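The other protein chains are all here in position, but one chain of the complex has been omitted.
Moving on to chain A:
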Amino acid sequence: MNHRMPITRRAALATFGVALAAPAIRPSFAQGAPIKVGVLHSLSGTMAISETALRDTVLMMVEAQNAKGGILGRRLEAVVVDPASNWPLFAEKARELLAVSRVDVTFGCWTSVSRKSVLPVFEELNGLLFYPVQYEGEEESRNIFYTGAAPNQQAIPAVEYLMSADGGSAKRIALLGTDYVYPRTTNRILRAFLISKGIPESDIMEEYTPFGHSDWQGIVSRVKRFAGEGKKTAIVSTINGDANVPFYRELGNQGIKAEDIPSVAFSVGEEELAGIDTRPLVGHLAAWNYFMSVDSPANTAFKTMWQAYIKNPRRVTNDPMEATLVGFQMWAQAVAQAGTTNVDAVRTAMYGQKVDAPCGYTLEMHRNHHLSKPVMIGEVQADGQFNIVWKTPGPIVAENWSPFIPENANRRRG
């Protein structure tokens, strides 16, 4: 019962907009007390493979910031919780972070399901969440800053590339994905996009598999058959997590070469490739806003810092890690500018923040809570890294409400 009191009090305060009064009734905000940074990433369960590296990135940034003297003369303190790849548990842990640990900011979530699960908690308690993964869009919470890509910053340019001469002039597209909200929504947008480009319904194949699917023989041979109809075919993969490894292994074993049926993936990065022999995959593509192979001073600094922190000179960096880093830097700048960690003040200070990101561009946070980002297409190389074969000339602004979803037609664009 005890711990529930502050919740109602905070909720009421948020509702009446008396946020400035908050420091007075929160003793943790006394002068010199540490600034608390929540980390809400799965450290066990299916998503641990991807999310553990993000926890380490936040911890690394906290340590680095403290070495620079913290923010506003206050030390940062990380509060790590483990939502264990369990979507309802994400909401409980988010509540614990906000109401019990009283964190000032949270970095967390990977899957869209987990973000959807914590969103009401962050809105109710007026928390601040930085979400670092590319996602399907269709969302814009005032309590979340999205530092990953929206569909127009990843999926659509990638498909445009496949249809270009350099990408192999694909005329038939197989959309393969894991069965949950991100692939379903992304493929809905892509289907509308392809149809707008004059590709008939019959030339689009769409298949979903459960999380952690490992028996890809049937689907891969169906893709082969789909490709054998006399038109150049490409695969667009929104397959998430572990299932990618057996999928690529099956592509290799069935002899599908990138020259014949190229595939572009939206959830496969350096970290995921670390578990497989990439030689048969050379030439398959991934679309991201950052690759470890980007040549920029900020990226060199990032890689050096990461490998020193993790004490492993072979550990890789990836796109969501970069998005976490950019989000953290922007938040630190916004807090310094606002002179307080108060959520409403930081939110206002966030708009227009700029960071020289490891992707080689200066990224800006827009009022739609999304970053402008460059899009890059990389080819898998034999050493598990990506060779960047195409990129946009500069960062592009996020369209989190996709124009390819009819329901968005009447929505105000921000």
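General remarks:
The criterion applied here is as follows: a residue touches a chain if its C-beta (ideal position, glycine included) is under 8 Å from a C-beta of that chain, and two chains touch if they have at least 3 such contacts; residues count from 1.
Note that in this section contacts and distances are computed from a predicted model.
According to UniProt, the chain absent from the figure is "Urea ABC transporter permease subunit UrtB", selected among "Nitrogen fixation NifU-like protein", "Thiolase family protein", "succinate dehydrogenase" or "Urea ABC transporter permease subunit UrtB". Within the whole complex, the absent chain has one touching residue among A:W87, A:Y208 or A:Y351, and that is A:Y208. Considering the whole complex, the residue from A:A258, A:A298, A:M330 or A:V343 that touches the absent chain is A:A258. One of A:E136, A:D242, A:E322 or A:E399 touches the chain omitted from the figure, and that residue is A:D242.
Residue A:K224 is the one among A:R191, A:K224 or A:H366 that touches the chain not shown.
Within the complete assembly, residues 43-46, 48-49, 52, 165-168, 179, 207-210, 212-215, 217-219, 221-222, 224-225, 227-231, 242, 245-246, 249-250, 252-255, 258-260, 262, 271, 274-277, 280, 283, 379, 381-382, 387, 389 of chain A touch the chain that is not shown.
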